[in-house]
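With one protein chain withheld, the remaining protein chains of the complex are depicted in position.
Chains here go by letter, A, B and C, matching the order in which they are written, and residues are numbered from 1 within each.
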Amino acid sequence: MLARVRASFDRQGMMSTLGVEVTAAERGKVWMSLGHDERFTQQHGFMHAGAVASVLDSACGYAAFSVMPPDAAVLTVSYTINLMAPAAGQRFTITGEVVRAGRTLVICRGEAFADGGDRPFAAMQATMTAVYGKAGITG
Amino acid sequence: MLARVRASFDRQGMMSTLGVEVTAAERGKVWMSLGHDERFTQQHGFMHAGAVASVLDSACGYAAFSVMPPDAAVLTVSYTINLMAPAAGQRFTITGEVVRAGRTLVICRGEAFADGGDRPFAAMQATMTAVYGKAGITG
Amino acid sequence: MLARVRASFDRQGMMSTLGVEVTAAERGKVWMSLGHDERFTQQHGFMHAGAVASVLDSACGYAAFSVMPPDAAVLTVSYTINLMAPAAGQRFTITGEVVRAGRTLVICRGEAFADGGDRPFAAMQATMTAVYGKAGITG
Partner (left out) sequence: MLARVRASFDRQGMMSTLGVEVTAAERGKVWMSLGHDERFTQQHGFMHAGAVASVLDSACGYAAFSVMPPDAAVLTVSYTINLMAPAAGQRFTITGEVVRAGRTLVICRGEAFADGGDRPFAAMQATMTAVYGKAGITG
């Protein structure tokens, strides 16, 4: 399962460009790591919400993927993100976790933490879907 | 007002890195343009939802900013995004529009379109906040 | 189609208890009406967000239902609601409209207006799903 997660993750140009790493993964939960990078800031110098959201989205997506059948691909249906404080820090830990998995839809939650803190600065609730047998859509 | 939007936009490393342009802006509505870029794809080769969400977030943020007092800075409180189809195409048009502006919170909606189509492939509903007199937070 | 919407609507105890009426419906859009009622207020005397959300949810659900095949049932996957002002007034108009319909998921938006005003006090973005051949789930 972890191999499937990593293989799919490695095909995401976005994650590579952002410099994201999968630091840990288990069935239903994934941890990722993102560093501060001037290329991805917003107008006040903090990391852009979109960069943080991208990683939260990927973390939730792979958490969902980790509980899907081996022939499923995963797509994001929707997510809600609350930005509770600016993404201020040097290194961010981002988690994604399955809340409940249905036959097709998997609901996840994610959180983002800065510099080893334990108070999340962003929280996501996401709806992921399993996709089967769609040309060009694997992983 | 448009000058304030552009000045703030130009300070967003993320928008510059993604190659986003503000193509039009009026009081309460902003249009942006994003091109397909291998650096920001997801595992199936489409643009990553996070890249599209980043631009929708910025478009909604600047739509909100455009109706705020001149001394306000804008921050994203939260947003919900529905990805209704993959971001498949060469050029994407992204809009942000104010639904209702309160004293502090401004609610916006955004949509993303591919290659001149008129059927959105992504829809956002966002909550923005005006911030005043916070050190280092302008625009 | 309108007959299917009304038949399903009439089976919702919640809508009957709230005193909601379907005032108009066309393919992809539904209008409902709700009156102020002391039984459904929040602590400040306004209609409870949950009552307004229930009607927005139903309006979006039936807008989605109106574009689904005749043998589909409709269920709500998720929705996001922004309460932009209190539900202050005597009569509320609530709309639900399809943004984009996929094979299974239908994305809708809804708005709530008080006393004939044209500025929404609540806005919803909803994900609906078509369900087929599930025992006991029709309409």
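By our rule, a contact is a pair of C-beta atoms (placed from the backbone, for glycine too) under 8 Å apart; a residue touches a chain by one contact, two chains touch by 3 or more.
Values in this document were obtained by computation on a predicted structure and should not be read as measured data.
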| item | value |
| --- | --- |
| Which displayed chains the hidden chain touches across the whole complex | A, B, C |
| Contact residue for the chain not shown (choose from C:Ser33, C:Thr76 or C:Thr104) | C:Thr76 |
| Option touching the unshown chain, where A:Ser58, A:Thr76, A:Thr95 or A:Gln125 are the choices | A:Gln125 |
| Residues belonging to subunit A that touch the chain removed from view | 80, 82, 84-85, 99-100, 102, 105, 107, 109, 119-121, 123, 125, 127 |
| Missing-chain contacts mapped onto subunit C | 8-9, 11-17, 38-45, 48-51, 53-55, 57-58, 73, 75-83, 86, 136-139 |
| Contact set of subunit B toward the excluded chain (per top definition) | 77-78, 80, 104-105, 127, 129 |
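Convention: only the chains that are shown with their structure count from here on.
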| item | value |
| --- | --- |
| Chain whose mean Cα position lies farthest from subunit C | A |
| Subunit B residues counted as touching two or more neighbouring chains | 80, 82 |
